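What you see is the complex with one protein chain gone and the rest in place.
Lettered A and B in written order, each chain numbered from 1.
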Amino acid sequence: MTTFDYHEPASLAEALSLFKKYGDDAQLIAGGTNLVIMMRQGLVQPKHVIGMRKLRELRGIAPTAQGGIEIGALTTHREVERSAMVARFFPALCETFGHVATVRIRNQATIGGNVVHADPAQDPPPMLLALNAEIVVASDGKSRTIPTTEFFRDFFEVALESGEIVTAVRIPPQPSGVKGTYVKFLPQSKDDYATVAVAVVMKLGSGGTCEDIRIGLGALGPTPLRAPKTEAALKGKKLTDKIVAEAAALVRDEVDPLDDIRGSAKYKREMARVWTERAIKSLIK
Amino acid sequence: MKFEHTVELPAARDRVWAFVMDVPSVAKCVPGLEGLEDLGGDKYRATMKVRVGPIGLALKSDLSIVEKDEAAGRAVLAVDAADKRIGGAVKAQMTMELGGTSPASTTLKIVTDAQVLGRIGDFGQPIIRKKADQTVGEIVENMKKALSTNPVG
Partner (left out) sequence: MSTHNIQFELNGQKRTVSVEAGRLLIDLLRYDCGLTGTKEGCSVGVCGACSVIIDGEVTSACLTPAVFVDGSSVTTVEGLAKDGELTPLQDAFIRKGGFQCGICTSGQLMSATALLQSNPHPSVDEIKAWMMGNLCRCTGYYQIVEAIQAAAEASA
């Protein structure tokens, strides 16, 4: 590893001040599961590393006044997976976090670190997109929220300005009676990232009519994606097998997958259709 | 990795050829390219700064025009670049061909054949390919803008 200075600020204000001071020469470290690997491999060589482990105020899950939940950026994957509050709010979100890597990684890696890494094949982002989550961000002097639909810009690129730190992920209240599922299609074990991942959040009304549907897709483009055309083809319709199959077929034109070790682009496009259809059907009971 | 870009440039063929051969002008169209030095004999040196997420590369590049045929409207640029700090290299050959029949526009086709080696190559070939593809796309769009805002050439 190259030489660097390690700083452990005791408060968010101190962290922001250090981050602003060192600018491009600094990297933040939360759980470290990703940064440590990149630094060991020499891919990232910061002169300053700012450790966030003392920032207790950024850890924890709490309800919001609007009836949603807010997950502090330093909350670990395991904490979200095991949270009774999240399980009451939206159990499929717990399951989504439970799909990540191994229990060791989940004990160490944080939700904040996850979203800023912005690998489109990660598990949580498609579900966060489907839940209309927002990313809460602080900088020296102010804070703002960024909808997840705008937060993920490109491979490993997010809409953060220099000096900004993610402090929480905020999930709005969901319509009552809403159900969700996260499907991680992992046909081979070359790595633990999905060939295709589909998150569905849906509300079925009386008579099997789709009142609301949100579809988040992972590993199918440079960022996690929503599927607006597919969603539009289902909203307000009575969900018969035929309607679901026809709508799921639209997903093929909403994705932009790569040829890689997890599958060819052509295969992924087809699997996006297959698993979107299956995910939606699994929620129709 | 190989990819192709084709663009309609809003200028006559001889003006486009002159532009493409004017390396400093083309260099302005390349995002992240700094410090262009003319070494003479159609050889140049520059540093190309690229980012993929948190990974920032400073690729010290040797560029040479290895073929130029004005009559055929064809030129080949060889790129040999490395970032020793991160431990990666890029070798590429870009073949440019001019075509089209209109007096006010010329088709430029660029075929890029590139290899990404070393640590950055290990990072994820498909992502690098996508980024490289995006970059050449940006270069070509910038060339189009440059040619449409400068009618005198």
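The rule is short, and it goes like this: a residue touches a chain if its C-beta (ideal position, glycine included) is under 8 Å from a C-beta of that chain, and two chains touch if they have at least 3 such contacts.
These numbers come from a predicted model, not from an experiment.
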Chains in view that touch the one left out, judged over the entire complex: A
Residue among A:T3, A:S162 or A:S206 touching the omitted chain: A:T3
Subunit A, residues in touch with the chain not shown (by the definition above): 1-8, 29, 32-33, 36-37, 39-40, 49, 51, 53, 78, 101-105, 107-108
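Definition applied: only the chains that are shown with their structure count from here on.
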List of subunit A residues in touch with subunit B within their complex: 24, 27, 38, 41-45, 117-118, 155-157, 222, 258-260
In the complex, subunit B residues that touch subunit A: 51-56, 85-87, 119-120, 123-127, 129-131
